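Removed: one protein chain of the complex. Kept in place: all other protein chains.
First chain written, first letter: the chains are A and B, and each begins at residue 1.
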Amino acid sequence: MSDHGHHEQSFISKYVFSIDHKWIGIQYAVTSLFFLLFGFGLMMIMRYQLANPGATIPLIGGLMAGGTFFADNGSLGAEGYNMFGAMHGTIMIFLGVVPLAVGGFGNFVVPLQVGAPDMAFPKLNMMSYWVYFIGGVVMLFSFFVEGGPSQWGWTVYPPLSVIVDVGKLGQTIWLGGMVFLITSSLLGSINIIVTIVQMRAPGLTMFRLPFFVWSQLVTSFLLVLAFPPLEAAALMQFMDRVFHTSFFLPSGLVVSGKVLEVAGGGNPLLWQHLFWFLAHPEVYVLILPAMGIVAEVIANNTRKPLWGYRSAVYAAIFLGFTSFIVWAHHMFMTGMGTTMSTFFQTTTMIISVPSVIILTVFIISLWGGAIRFTVPMLFALAWMVMFAIGGLTGLPLGLTATDLHLHDTYYVIGHFHYVVAPGTLFGLFCGIYYWYPKATGRMLNETLGKLHFWISLVAMNMIFFPMFIQGMGGLNRRLHTQGTYQIGRDLEWLTKYQSWGTYILLFGSAIFFVNFWMSLKRGKVAGANPWNATTVEWAAPSPPGHGNFTSPVTVHRGPYEYSVPGKDQDFSPQFVA
Amino acid sequence: MSGHGANATVDGEIPHSVTSHPVTGINNGKFGIWLFLASEVMLFGALFSAYVLLRVGSLHWPTGFDAGLNIKVGAMNTFILIGSSVTIVMAWASLKLKDFSAYKKWMLITIIMSCVFLAVKLAYEWPEKFAHDHYPRTSNFYALYFLITGLHGLHILGGVVVMGYLLGPGSKLWHTNPEKLTGRIECTGLYWHFVDLVWIFLFPLFYLL
Partner (left out) sequence: MATTSTPSHTGHDHDSPEYIKAQVRKYLVIGGLLYVLTVVTVVISYFELPTIPTLILGMAVALTKASLVALFFMHLIDEKRLIYYTLLLTMLMFAVCMLVPSLTTHSAVGEHQRVDVKAQGEVHHDKPAGDHGGGEAHH
């Protein structure tokens, strides 16, 4: 450990504006967990409305009746439903999952796994967190302005998101919040790329890196190149709303019987192109870190090397690259010619291949393994099945012929929630259970962990599986009262079980919450390497001190040398000579 | 663990923050700034993409002249910005030649030239448009003009702030770690040349076409 004299740090510089990647990672993780809970809360209220149309929301409906969101009888109003829906999506993706996956896990684990004392730019790292925090505050603030927050889906398509501006400051604030969040993401991903490329310990060549590090590298490249077009689009939408420009407003648009008095000549599809140019790579940003975590946990808990490590790495790189040329599969219904829609359909089919390769690598890695059913492993195993369902259900959406029927229905919601909720979130919970000992020096309680796992697995399937049925039946999304349409009435019986699913999930999440905080002080003490793992982060003490490692790290072998014949242990850590 | 031998004194705690990595051949800051510039290419690229889409789909698109853009003023600003690119390179070269006072002189000139550029844009060109009742809302030409040149101007302002810091309190680094300061000026220079590069495209795109 490098001693630079023992200067006592003030509380502010140690815990508020820390430049230590481990603490910043924890800041990101804790903040994002609260945002995930908030986003989940919004959805519980929405699900209640869907299951009990027009009924007073328990507990809060009475308190907040007649405000921006709730009707006079305390039920969730139609506009309130749309607001909660738009903010649920925005908060879960940009304030919840990505900050946890990249800001939390990326920051905490990557420097440790590459044998570095910190990230390449520690002060920039600190600023990235606080810019994210400000962005979060700005987004939350939009709930309290007159007219409420954004209500046009997380996709905020113009013209609708542009023309409604009287008293609807919330959308403009959303745009401002996005600028902060995008900035934070950009700075964070630059930090990760430079750290991985430049600061690996001696002996740690690129193909000795854990798959988790590769997944973070590809993710960060996606963020660097894909986010700026959304920032540009947000600036243009801001100008349309505040300065009455017509970037997205076509000529002759009639609103409420009157021709809109703007210059016109704009194009609503411009927004869609720039938005989806980011938002498609964004979904790979959501899944890649989870894939990385699952890889680590599978190798560790099968006591075998990862089968097909190189294939998985090349697949991840190819996945990242291809993710930039599929975006208009979100726009099949916008009237593009068959040449372009065929192009995007083809690239979308192609991009399913690397995902399948990675999943195959994981499945085959189980074969012949001495599987330990630890809590992380349970999440990893379930992830594989859930991601398979999510991925397979994406195929009819990527094919134009079937997308015709399924676009904007609940089928889409079911598909992407499977990949993000029992997909990514399971991957992230997996990571929390796996790396909590490294971060805190204590193990999370195993019984509570298993309860959390099983309850979440059942609950998530209860919530999301019926969506495929609803979607195939033709029920469209973003609908406050499903009974508006006959198909909604026919399928309404499903919503009851879906909202029970949300209560059960809340219960499971409460167990996790209790476990998380309780184990800080009461958990079983963990040593440096409680999982008998092979990657470099387990060389550091738990928790690591300043500079991370007590002696210089040199790497001697690949990342998953488990059960090597002839050795007396079933694992040969990378960092041991 | 930080630093391998002699490099640790220059790099500090973070390996290769100043010294070049033996395999990649560059230091962290240089790689970092190029990645940042990559993201900036995508940012301005998206705006150029909007320009292409909106112009191709438009019924009527004015030339710069029709829109009241003064190409001579634009050319003068181009000269100023290119000049500032040269002066910032001179500032870097001064540090490489260990001439600290020359560095400060060239940095100051760069800042002044940048401020002149901004002044011409914000105190003359833009108000002149407003006086003729040409606002962003007037047409998509003006909307794009104001947005892109405005964003470009914000980038210049950001650069000026950083340069001001490196001329002022940040320059003290010369006395403790001259290589690190030189590296920082090189990175600032790269950013500055990029800002110049964007203008090199903006100028003909709006004033000429």
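Rule of thumb we're sticking to: contacts are C-beta pairs under 8 Å (C-beta built on N, C-alpha and C of every residue); 3 or more make two chains touch, one makes a residue touch a chain.
Only a predicted model underlies this, so the values are computations on that prediction, with no experimental measurement involved.
**Q** Would you indicate which residue among B:93, B:118 or B:157 is in contact with the undisplayed chain?
**A** Touches the omitted chain: B:93.
**Q** Of B:8, B:26 or B:162, which sits in contact with the chain we cannot see?
**A** B:26
**Q** Which residue among A:37, A:325 or A:576 touches the omitted chain?
**A** Only one of A:37, A:325 or A:576 touches the chain omitted from view, namely A:325.
**Q** Over the whole complex, note the residues of subunit B touching the chain we left out.
**A** Touching the missing chain: residues 6, 18-20, 24-27, 30-31, 34-35, 38, 41-42, 45-46, 48-49, 52-59, 61, 63-65, 71-72, 75, 78-79, 82-83, 85-86, 89-90, 93, 96-97, 179, 182-183, 186, 189-190, 193-194, 196-197, 200-201, 203-205, 207-209.
**Q** Tell me, which residues in subunit A touch the chain that this view leaves out?
**A** The missing chain touches subunit A at positions 197, 221, 225-226, 229, 249-251, 264-270, 273-274, 277, 324-325, 328, 331, 335-340.
Quick note on the criterion: only the chains that are shown with their structure count from here on.
**Q** Please work out the Cα centroid separation of subunit A and subunit B, and write it as a whole number of Å.
**A** Centre separation, subunit A to subunit B: 33 Å.
**Q** Using the touch definition from the top, list the residues of subunit A that touch subunit B in their complex.
**A** On the subunit A side, the touching residues are 2, 4, 116-118, 120-122, 186, 190-191, 193-194, 197-199, 224-229, 231-233, 235-236, 239, 243-247, 262-263, 265-267, 270, 273-274, 277, 547, 549, 551-553.
**Q** Which of the residues in subunit B come into contact with subunit A in the complex?
**A** 1-3, 13-17, 21, 24, 27-28, 31-32, 35-36, 38-40, 42-47, 49-50, 53-54, 57-59, 135-140, 143, 147, 151
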